[in-house]
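First the structure, which I've put down as structure tokens, then a few questions once you've had a look.
Yeah, one chain of the complex is gone here, protein chain that is, but the others are all in their spots.
Our next item is subunit A:
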């Protein structure tokens, strides 16, 4: 079983994994099993939490290391790399700068392939841990929720998958972004076809009071032609304690991390801040995924 995107997972598949994540603990379930880590792009949280997850289940990892020190530097294709590493590992975790890389990898190997992020495509285990965090803090059914997703909605791979996954459970989504970083047309079409109830606004002020969850994302400096424009936009989409004054007491504030300036440090001390817990949830969710596929 491969984990390529959450789009192809049913509601029951997702709930089964989240249920497993909420009960899973350290064990020897994967004793003697090896997980191959192939990260063609930098990663801290995803790589470390997969490493921690397999070790808590008694397994171990082999890590390709950085691209600079691997045979990729010599021009090896991904198809060849995964066929070689398949001989060393019982499952592969793959992060790659190109969209569709995990699907390609899955065609060349018999061991399970887990997508840990492919370009601007998907990052299914991030989506699962996001849903897990919502489920643990807001609503176990994941339905009847109003979720605000704010920031870079054009390039942020986490938000497209999250919106589609939330839709499976009947949540209502409001996208908050500057016009230049709106959800791309093809994703909007996909959301409409999937029956996602969503709207789009440019400022958070008018909706913050009705939200169950506010999901902030990083606005990347390199997307802007000049620094002044970036600073103006980044400033408007920064969450501060003032932003949250009109929020409900139980609003859950999430962020996939790393953050730069999107959430003021003062917010960390409020009841709303759930982003570090969200990052920690990567371990039980990835344990559940590994326990299921390996």
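Everything below uses one rule, namely that a residue touches a chain if its C-beta (ideal position, glycine included) is under 8 Å from a C-beta of that chain, and two chains touch if they have at least 3 such contacts; residues count from 1.
Everything that follows uses one rule, which is that contacts and distances are computed from a predicted model.
Between the listed names "(2Fe-2S)-binding protein", "ABC transporter permease", "Aspartate carbamoyltransferase regulatory chain" or "Aldehyde oxidase", the UniProt record for the complex's undisplayed chain reads "Aspartate carbamoyltransferase regulatory chain".
In the complete complex, the residue from A:104, A:201 or A:293 that touches the missing chain is A:104.
When the full complex is taken into account, the listed residue touching the unshown chain is A:78, out of A:78, A:128, A:219 or A:234. Touching residues on subunit A toward the chain that is not drawn are 77-79, 96-101, 103-104, 107, 118-121, 186, 189.
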